[in-house]
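The complex appears here without one of its protein chains, the remainder shown in place.
Coming up: chain A.
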Amino acid sequence: MEVCESSKVSLREFGCEQNLLSRPDGSASFVQGDTSVMAGVYGPAEVKVSKEIYDRATLEVLIQPKVGLPTVRERSQEQCIRETCEASLLLSLHPRSSLTLVLQVLHDDGSLLSCFLNAACMALMDAGLPMSCLFCGVTCAINTDGQIITDPTAAQEKESRALMTFAIDCAKRRVLMSSTKGSFSVHELQQCIAVSQKASEKIFQFYRDSVRRRYSKNL
């Protein structure tokens, strides 16, 4: 794969807070520019018999939009996030139990799916669930000139020719999940993956700093 010339991967300012809700077992809010998502994790808890899986935990992801009820779009995002989380969590350590991840949109200004993924990862980590690796989400947009924009705003997303979101794991920077929209060439796809892998390093470093800050009280 070609390494692209993007030493200047630009992401919007991001921020995170863990353990901000009292009721869930793990919670986090993640902010990317003006996009903001809150996540809550419940579990391992008792599971309904109909959803019980005998050798691993049942993971349920629920997305609550800012207004109204979840639609087909939210359902497809839920599936993307669930499959990413299932890949990184060690679900076999809690058989016959349920994990519920609730994601609430606070504000959508582009790159929502990647913000969901980042909030989900921080909340799962806060809940202390066993994970084999961390993951992060990066959204890339290709505009009409063929330029790649990482972490686009809603306006940039609207003008773009193609929009891609990747979930990347922290161990080997592999792609765990991809969700694409629009038309692009194979070469552009590979370029976007390379850019996302580069951007993921920044996000993983941010994860590490924010967890370190959280534990600084009882080091």
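Here, contacts are C-beta pairs under 8 Å (C-beta built on N, C-alpha and C of every residue); 3 or more make two chains touch, one makes a residue touch a chain; residues count from 1.
Quick note on the criterion: contacts and distances are computed from a predicted model.
This figure omits one chain of the complex; the name its UniProt record holds, of "3-methyl-2-oxobutanoate dehydrogenase (2-methylpropanoyl-transferring)", "Exosome complex component RRP40", "DNA-directed RNA polymerase RpoA/D/Rpb3-type domain-containing protein" or "tRNA (guanine-N(7)-)-methyltransferase", is "Exosome complex component RRP40".
Shown as candidates are A:11, A:53, A:106 or A:131; the residue that touches the absent chain is A:131.
In the complete assembly, the contact with the undisplayed chain comes from A:212, out of A:75, A:107 or A:212. The chain not shown here is touched by just one of A:74, A:109, A:151 or A:169, and that residue is A:169.
Within the entire complex, the positions of chain A that touch the omitted partner chain are 19, 25-26, 43-47, 88, 90, 93-98, 125-134, 169-171, 207-208, 211-212, 214-215, 217-219.
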